[in-house]
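Here it is: the structure, laid out below.
Only one protein chain is missing; all other protein chains are in place.
The chains carry the letters A, B and C, assigned in the order they are written, with residues numbered from 1 in each.
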Amino acid sequence: MGSHEHSHDHSGPEPLAARVQRMTGLNPACCYQCGKCSAGCPMAAETTLRPHDVMRLVARNRLDKLADADGLWLCLTCETCTSRCPNGCDPARTMDALREIFAAGKDGKPPKAISAFHKSFLNQVRNHGRLFEMGLIMSYKLGGGPMFADVTTTPSVLARGKLGLAPHNVKGMDEVRRIFAACAEEEAQP
Amino acid sequence: MDATTPAVAGGFEPRITAFVCNWCTYTGADLAGTSRLQMASNVRIIRLPCTGRIDPMFITKAFERGADGIIVSGCHPADCHYNAGNYHARRRFAIFRELMDFLGVDTGRITFSWVSASEGGKWRDVVNDAVTRVRALGPFTDYRKLVVDPVATATGVVPPEHVGKEVPA
Amino acid sequence: MKIGYFPGCSLHGLSREYEESLKAIVAGLDTELVEVDDWSCCGASSAHGSSHLLGVALPARNLAIAEEQGLPEVLAPCAACYARLASARHEISEDPQLAGRVNNVLVRDFKNTVRVRSILEVLKGQIAGIKARATNPLKDLKVACYYGCLLVRPVQVTGGYDDPEDPSSMEDICKAAGAVPVKWNRRLDCCGGGLSMSRTGSVVRLSAAILKDAKAAGADAVVVACPMCHSNLDFRQKAMKHRGAWEGDMPVLFLTQVVGMSMGIDPKTLGMGRHFVSTDSVLARTAGTGSGSGTGTNSAAAVAGEVG
Partner (left out) sequence: MARIGVFVCHCGENIGRTVDCHGVAEACKDVPGVVHSVDYKYMCSDPGQQMVKNAIAEKGLTGVVVAACSPHMHEKTFRRATAGAGLNPFLCEMANVREHCSWIHEDREKATVKAVDITKTIIEKVKRNVPLNTIRIPVTRRALVIGGGIAGIQAALDIADGGREVILVEKGPSIGGHMSQLSETFPTLDCSQCILTPRMVEVYQHPRIKLYAYSEVESVEGYIGNFKVTVRRKARSVDEDKCNGCGACTQVCPNKKIPSEFDCGLGKRTAIYVPFPQAVPNLPTVDRNKCLLFMNRAKGRPDTCKKCADACAKGAIDFDQQDRLVTEDVGAIVVATGYQLYTIGKDQPKDNLKGYGEYGYGTIPDVIDGLQFERLASASGPTSGKILRPSDGKEPKRIVFLQCIGSRDPQKGMEYCSKICCMYVAKHTMLYHHKVHDGQATVFYMDIRAAGKGYEEFSRRAIEEEGAQYIRGRVSRMWREGDVIKILGFDTLEGEPIEMDADMVVLATAMRPQPGIDALAQKLSVSYDQHGFINEAHPKLRPVETNTAGIFVAGACQAPRDIPDAVAMASATASKVLGLFANEMLEREPTVACVNEANCAGCFHCERVCAYGAVEHKDIKDRAGNVVRVIAYVNPGVCQGCGTCQATCPSKSVELQGFTDEQIWGEIQALGV
């Protein structure tokens, strides 16, 4: 999670807006709800929470509403919202922070297919230092991703010499694992 | 005077000199008067056109002459009657405060505040707070430290002789 | 010129033709790529959504190694890697606190001195060389230059080497290679990026709209500079057809392949055979010197007036 240098002496839980501001260094109150972010968001047609909704709910400390919605998980991190926001609000970064909050598992859960993908991805990196794509597909399917999609195309991918069958580890695996461990440890602190 | 003089029956009563601008704080203090806001009687006001006119040497001089605490107060930032005088004052006093700190003078003896013409109540609070704080700090005795001339230190220029000279009555 | 090189996972996997073509063209451009020693994954779209620190530390490890190698700048040809590396560099330089935490995690003395370059930035600097070596200029090849999301924005991260809303560097590079960029509208729209596997439907919708617009503008091929864009636009065309979102075959080329073709490099060396949508139509139009390949004049006429 974000920086921990500030200690919070007030007893209640930290309001979401303050928490996000601490994590991102951006003030959610800067958003004046113009909707330019959502107007350009490629996923606006598919999600129930668009970037400007997310900004509003953060400003209003509505962790509950954010937890129930798909918007965070469908975001493509394409930065369209961020680069067009008149106020420099950076909704993409805000969503990262929220995903981080939810990924920690205490406040809600990402949809299965998507979390399975990210989990598989990060496992590949943790175990090999690089992405082993064949391994990613396998572990993703096993981990809860849609079972049959793409399976039919895999052989053609192999035929074009695109997928390696055996993982290659980086030499500095110790360091990569240490990075993961250290980040996890820092995250785990209250 | 020396530090023992003010130790009257009720204990130590600090002497505080206030340097205030004519347009905001002096008028705010007038308003406190017209509103009959009661406050500690330890403060003596010196009126200047603008906080921009206040030379840090006034403060050292006042300490030297027996003040236990100082108040400097003018218009709120951006409200200066003269546009920018208080801006220059703020910069000057930031440096001055560091210098006082460096000399070991408790900066709690010096209060900087902004009091507008409509803030009679705030002026009363500034006065009462300063008196309480300085009373707790006790009499100011180490004004000898101030013999080092802050302006000279800050600017490298020694002020000319006539500064502070006594005028024969 | 020596420049650090961060291939990233995709260039060693799904998009190895990108690396193949890149290496083939730089050989002719007096640029030497020095691979970052023992580089590791930048974390791509997964790390930063699960832990901000991880999303910064993974790219930072690579930048730190490059720094130790004495490399002043690193090329990340994959747009996603570029975005992760450049944004890590940006965030660390903006936030000394974060810099401290990253150094703690890496256990390295990383000073964040390495500049991160996109493929567009590097090739833009080589335009004269590309022009000079274009022995097989792609005269009639009408290309739709596709930037996608992360190559030119946000400016805070890219440093503004190109306009985020009206970029021109890819077109300039294609022009130097003798190709004819078409004017089209969806060159900055997102293709669906990282949702490729987990939410194919979204990718099909977004990518098909891009291909349709390119086709309407009269493009013979779409040019990309990102393995993820390539895979969504090329590999997913089958799924698009299957779902009725797109018909036709639009070859999708890496920018490096376009440059390579203009230099007359063997298509095989450029990895042209690795695409899912055949590139034969493209190769056919540019075979030889590109002078009189009279095919496809119908669409050429249609766009001749619009191209810059």
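One rule holds for everything that comes next: a contact is a pair of C-beta atoms (placed from the backbone, for glycine too) under 8 Å apart; a residue touches a chain by one contact, two chains touch by 3 or more.
All values derive from a computational prediction rather than experimental measurement.
Note that the absent chain touches A, B, C when the full complex is taken as a whole. From the options A:22, A:62 or A:84, the residue with contact to the unseen chain in the full assembly is A:84.
Across C:164, C:181, C:227 or C:251, the residue that sits in touch with the chain not pictured is C:164. The chain not shown here touches chain C at positions 155, 160, 163-166, 185, 216. With the whole complex as reference, residues 32-41, 44-45, 50, 52-53, 80, 84-88 of chain A touch the missing chain.
In the full complex, chain B touches the omitted chain through residues 1, 15, 17, 26-27, 29-30, 32-34, 36-39, 41, 44-50, 52-55, 58, 61-62, 64-67, 81-85, 88-89, 92, 124, 151, 155-157, 159-160, 162-169.
Quick note on the criterion: only the chains that are shown with their structure count from here on.
Chain centres were defined as the mean of their Cα atoms; on that basis the chain farthest from chain A turns out to be B.
If you average the Cα atoms of chain A and of chain C, the two centres end up 23 Å apart.
Each chain gets one centre point, the mean of its Cα atoms, and the points for chain A and chain B are 56 Å apart. Chain B and chain C have centres, each the mean of its CA atoms, that are 66 Å apart. Residue positions of chain C with contacts to 2 or more other chains are absent. Within chain B, no positions touching two or more other chains are listed. Per the touch definition, chain C reaches chain A in the complex via residues 9-10, 12-16, 38-41, 43-55, 57-58, 61, 83, 95, 97-98, 101, 104-107, 148-150, 153-155, 164-165, 188-190, 192-195, 197-200, 202, 206, 235, 238, 273-276. Within the complex formed with chain C, the residues of chain A that make contact are 1-3, 5, 23, 25, 42-43, 46, 74, 76-80, 82-83, 95-97, 99-100, 103, 113-114, 116-118, 121-122, 124-125, 129-133, 137, 140, 145, 149-150, 153, 156-157, 160-164, 170-172, 175-176, 178-180, 182-184, 186-187.
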